[in-house]
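Dropping a structure here in structure tokens format, bear with me for questions.
In this view, the complex is presented without one of its protein chains, the others remaining in place.
Labels run A and B following the written order; every chain starts at residue 1.
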Amino acid sequence: MTGFLELLVAGLNTGLVVGLAALAVTLVFGVARFANATTGDAMSLGAYAAFAGANVTGSLIVGSAIGVAAGALVGAASYLLVFRKLVERSAVTALLASIGIGLFIRAAIGLAFGHQQKTFQLPLVRPWRIFDIRIHPNDLNLALVAALALAVTFFVLHGTPIGRRMRAVADDLSLARVSGIAPARVMIALWLLAGAVTSVAGIMLGIKAVITPEMGWEMLLPAFAAAILGGIGHPVGAVVAGILLGTVQEMSTPFVGFTYKIAISFLVLLLALLLRPQGLFGRVAGAR
Amino acid sequence: MEAYIIAIAIITAIYVLLALGLNLQYGLTGLINFGHVGFFCVGAYTAALLSKHQISPLVTFPVAALLAALAAWPLGVVSLRLREDYFAIVSLGFSEVVRLVATSERWLTNGVQGISGIPKLMDGLVPRAAEPVAVLALLVAVNLGAILMMRRIASSPFGRVIEAIRDNEEAVKSLGKDPAGFKMKVLMLGAALAGVAGAFYAHYISFISPEQFVPLVTFQIWMAIIMGGVGRVSGALVGTLILMLFLEGSRFLRDIIPFIPDVEMASIRLGVVGVAIVLFTLYRPQGLMGDFTRR
Partner (left out) sequence: MRLEIESLTMAYGGLKVVDNLSFTMPAGDIVGVIGPNGAGKSTMFSIVTGFLVADAGDVRFRGETVTALSPVARAKSGMVRTFQVPREFSHLTVRENLLAAAPSQSGERLLDLFFRPSRVRAEEALLAKRVDELLEFLKLGKVAGISAGRLSGGQKKLLELGRALMTGAKLILLDEPFAGVNPVLIEEISQRILELNADGVGFLIIEHDLGALTRVVSTLHVMDRGCLIASGRPAEVLKDPVVRAAYLGGAS
């Protein structure tokens, strides 16, 4: 039983990472209308930037802030340099371009940092024992950070004018244009937000596990699956689906083995697209 | 030097088969297949495993093609129900699952340790020294056959329909023709070619492991057909040549700049593939040889 609960805790942690990544995916999918495959490698970028920042400043917190800022900037840059020019083209063109950007980011990371895995220097703390379950305070901290990131994101989306404009653009781009909402500024804000969220997810992943150039790419499929399962363009749905999926994935490890975890995401993705393309929370707009 | 050129030529010929298959699927039919390396993997492992049991290539190659084509079948079923970007993502997941299976099913594939000692194709048929040239000759013949087949398809009624599907699928339906069967055939045929390429690859490189069959290979082929010109058989050829020039040219770059270790070379190649894809999607999606429009 304790084993199960500990697995559950581990699952929830992974779930939060997947949930944040899925949130970033669904934000872009909802507003910019394409599946952003850069998300995975952008997660790695966030982790590496935080790692470098932490090494330079000696503080994990400052390093993480640098990582988040780096992610936001890279997100905005990818919009300004690439995605903005692909607005008139098909969703696949943007998807393909996002894959190209991801490869480039992965290459840059490999060149800058090498391929050996790295880890964040975390203070050594003994895990707590709550009801006989080992809970690491770091995990709790991470969960808090994730919750904070989610809170900020939802506040931006629902409590600020620019967030309202983002949602208007997501609902109807041409209408938004006509009613005078300046899409360029909205888009930059969106990409900054999505980039920041992606970085948080990446940093969390790096803290939980290890930092390698491939770490983010491996999360891409789960992030996509969760975004679709939650309903494209549905931030809450993406987070909930991500937590669910991440938890299930971790908890399945004793049964399907370490390697096949990702296959579960693939299965979920496939089933969601075929059976319920609008996701758990979505409206119409099928997968066809 | 000569041996080096033959080696490059062999790899090029293998990649041409991959490009021809992808060109049939995307260039002619408009199917966004991001999982092409999965078929390559199935073909390679099939040939490797069967040949380790002393089964003749005359059998292993067709079986590799057949199994790769069968692997395309579920993907084909799915493609009919999904819009193109979702299918692209699913196909990407598919090739990753193939790689996961190769990694996990150690009893079959020996997992991450891979399969080594795959016999050379022409062993026993020709003297040791002449083996690479003989393989190259065979590959060239297979390439020619594949090119002729593709050209025949492209200029045929079948080719008309698949290009029509690419251009306007609803209109094809309104004429009483079902896109489903055509798409399925195209996916399976392209996969079969990739399977044959995989079989050649396994014998040539004599050691295969799951991490050789990563999505990067798929996107290198995508880069090849984009650069050469989507939709034309000649484009697939030209694009592959350019790809090989770049992949091998970077090796010379390493000779000139000696302090770049191997691993970094891989990163540089990765980066250039990424940048090339972005640049081409931005500025010249129709590639060097012109787009689908022939006139």
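Keep in mind that, in the parts below, contacts are C-beta pairs under 8 Å (C-beta built on N, C-alpha and C of every residue); 3 or more make two chains touch, one makes a residue touch a chain.
Here the structure is a predicted model, which is why all the values come from computation and not from measurement.
Put simply, the missing chain touches B once the whole complex is considered.
In the complete complex, the hidden chain is touched by one of B:Ala71, B:Ile153 or B:Ile221, namely B:Ile153.
Across B:Val161, B:Leu187 or B:Met227, the residue that sits in touch with the chain not pictured is B:Val161. Interface with the hidden chain, as seen from subunit B, comprises residues 149, 152-153, 156-158, 160-161, 163-164, 166-168, 170-178, 182, 185, 189, 231, 291-295.
In the analysis below, only the chains that are shown with their structure count from here on.
Residues 32, 34, 78, 81-86, 88-90, 92-94, 96-97, 100, 103-104, 216, 219, 222, 263-264, 266-278, 281-282, 285 of subunit B are the ones touching subunit A in the complex. Interface residues of subunit A, counted against subunit B in their complex, comprise 34-35, 37, 82, 85-86, 89-93, 95-97, 99-108, 110-111, 114-115, 221, 224, 228, 257, 259-260, 262-263, 265-266, 269-270, 273-274, 277, 287-288.
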